[in-house]
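To start, the structure under review is shown below, and the notes come after it.
With one protein chain removed, the remaining protein chains of the complex are shown where they sit.
Should a chain be cited, it is by its letter among A and B, assigned in written order, with residues numbered from 1 in that chain.
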Amino acid sequence: MIYREAGDFSASYKEDSQTFPIRFDRIAFYAFVVVAFLVVPFFINDYWANAVLLPFLIYAIAALGLNILTGYTGLVSLGSGGFMAVGAFASYKLMTSFPDVNFAVHILLAGFITAGVGVLFGLPSLRIKGFYLAVATLAAQFFLVWLFNKVGWFFNYSPTGIINAPPRTSFGFEVTGPAASVSVKYVFCLSFVVVLALIARNLTRGSVGRKWMAIRDMDIAAEIIGVNPLTAKLSAFAVSSFFIGISGALFFSVYLGAVEVADTFSIQKSFLLLFMVIIGGLGSIFGSFAGAAFLVLFPVLMKNVLTGWWGWPTDLATHVEVMSVGLLIVVFLIMEPHGMARLWQIAKEKLRLWPFPH
Amino acid sequence: MNALTPQAYTTADGREIGDILMEIKNITLRFGGVVAIEDISFDIQQGEIRAIIGPNGAGKSSMLNVISGFYVPQDGKVWFRGAKRPAMRPYKVAQQGIARTFQNIALFEGMSVLDNVMTGRLTHMKTGIWSQALWQGRAKTEEFENREKVERIIDFLEIQSIRKTPVARLPYGLKKRVELARALAAEPKLLLLDEPMAGMNVEEKEDMSRFILDVNDEFGTTICLIEHDMGVVMDLSDRVVVMDYGRKIGDGTPDEVRNNQAVIDAYLGVSHD
Partner (left out) sequence: MPEQLLFAMEVILNGLMAGVLYSLVALGFVLIFKASGIFNYAQGVMALFAALTLVGIMEGQVPFSHLINAVFGTNIHEFGWQVPAVLAIILTIAVMVLLAIAVERFVLKHLVNQPEIILFMATIGLAFILEGFGDLMWGSEIKILDVGLPQGVSDIVETTTFGWFGYGFFIDKLDMVAAVIAVLLVILLTIFFKYTKQGRALRAVADDHQAALSVGISLRFIWVLVWSIAGIVALVAGMMWGAKSGVQFSLSLIALKALPVLILGGFTSIPGAIIGGLIIGVGEKLFEFSIGPLIGGATENWFAYVLALLFLVFRPQGLFGEKIIERV
């Protein structure tokens, strides 16, 4: 970093509520977005897209969604895998039923459908909290996966139960199907990420976000100062599921192309998303990205080092990876419950005073 | 006991005390077999500082919880601004214009001071989730309008310097002040203070007393506070209700209450036989 913060000099409320209060940060962010949109697509190759960039972008959306629910509103969900499945199957049904509609519309609709399902399974949150709720969300996970596995209508009665994404276009570009180019897929996902991240940021800095955080920090006090717990919790479930549904839809249609629900959207996916949020940082937009990036890159790295360089068998590498992820979770919860986002913040604060910390 | 038909009047220091704002009628509250409040009635007039005092376990906090809608009494009714209040959820009570602080500070520990005080404005912020998601038009102007109101209160309570500090890092006395700020931000018609001086040293108590008087004076806010420290309360309040063992044993101006035999007995401890 080539600058240090000196203090708080905002002269207007508008200035004070900016996402990047420091001009350098703002410019760096815009430059980053420009590069991501205009430069990366021309250099991207299949390996980087499929192993890193696409999963990162898609998981980042889901992590944002789960962070709104768990990090901002304090409701732990173990049903994210199930909600991703809702998004995937909703987009599948829409794609196959209305092939001529812009594919982006399908993705959005899949998000709204998931939001509805999320609200339904969020209803118990009005009576229960903490790990009681976590158990209730397990019901969503197992029931939804079973539903998409057993009821033929959802997978158009295909004999294997596997759903395949047919080629579909958005604004004239082919986004899904075997012929779609990775550059198009990447830009398509990136657009969703940018818009959704802005929405998440806007929601969490305004009164909606404050209601969520009030519920998280002390639900009884929140209700007494005038927060309607019903709308606050259900809106968190709706927004969160909307994000996760879009993520699931993209995961199926753009990234994988074919999905077997019990494999792809199992409870392991729910845990993966939860871990992204914990490691990245509960209650932080940046943290959602950091967590998604970390847990996408970490297995790739492990695989490259353990099996690639050292020549270990794959199953062994997997065990080490599972164990390390668990270890990281425990270490982060002990050392820094606010995750990588908080580490970053601490580093900045230290730097502000450096080299005279006292 | 007096004050059967309260009249509008002007206090010695020149404040106008108006009509009845809230009337508590024959409230009885039980938890299982335990009677916390038994048949209590009193009223709160517009613009006054009304105190409820009593020894520990007298039922003061339960009374406050009834007023703020957190407990629903088995018997009796609360009348607010001339209308009988139906049983309603606490957030509805807050939306009617009743704000409160808590005995064991109930701030939102994960948020900054500013955000905590902003939560006080939530009952006034009406833009929908769509507008906020896009952060255009209404959502933005509303945020800044309310921010301005909140900043005035932050100035008033002299907590400007800790605006951006996470609440969890503040010392006890400041937390109490932030909580007061949050309640004030709601621009309540009735402000409930639950032991605002509990756990404070003399200096902090004086500060807090000054703030309470200033709030009442400057904003004309009606205040109902409970406290077990008699000394502070007597100087502060216009009228006092005294509770003991869930019953009302005195009601009147501080002077009247001070000379009330039942009150003296309760505080000095006369055996109850």
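Note that in this section a contact is a pair of C-beta atoms (placed from the backbone, for glycine too) under 8 Å apart; a residue touches a chain by one contact, two chains touch by 3 or more.
Just so it is clear, the model here is predicted, and its values are computed rather than measured.
**Q** Hey, which of A:Met84, A:Val182 or A:Ala221 is the one touching the hidden chain?
**A** Going through A:Met84, A:Val182 or A:Ala221 one by one, A:Ala221 is the residue touching the chain not shown.
**Q** From the list A:Ala49, A:Ala90, A:Ile107 or A:Ala134, which touches the chain that is not on show?
**A** Within the whole complex, the residue contacting the unshown chain is A:Ala134.
**Q** Thinking of the whole complex, not just what is shown, which of A:Ala36, A:Leu230 or A:Ile267 touches the missing chain?
**A** For the chain that is not drawn, the touching residue is A:Ile267.
**Q** Among B:Phe42, B:Phe80, B:Phe102 or B:Phe211, which residue is in contact with the omitted chain in the full complex?
**A** Per the contact definition at the top, the residue touching the missing chain is B:Phe102.
**Q** Would you write out the residues of chain A that touch the absent chain, in ascending order?
**A** Looking at chain A, the ones touching the missing chain are residues 74, 76, 123-124, 127-128, 130-136, 138-139, 141-143, 145-146, 149-151, 220-221, 224, 267, 271, 274-275, 278, 310-313, 315-316, 319-330, 333-334, 337.
Rule of thumb we're sticking to: only the chains that are shown with their structure count from here on.
**Q** If you average the CA atoms of chain A and of chain B, how far apart do the two points sit, in angstrom?
**A** 42
**Q** Going by the contact rule set out above, which residues of chain B touch chain A in the complex?
**A** Those in contact with chain A are residues 68-70, 89-91, 93-95, 99-100, 102, 106-111, 115, 118-123, 125, 127, 129, 132-135, 139, 142-144, 147-148, 151, 164, 182-183, 186.
**Q** Touching residues of chain A toward chain B in the complex: what are they?
**A** Going through chain A, the ones touching chain B are 8, 13-14, 17, 198-199, 202-203, 205-208, 210-211, 213-214, 216-218, 220-229, 235, 239, 283.
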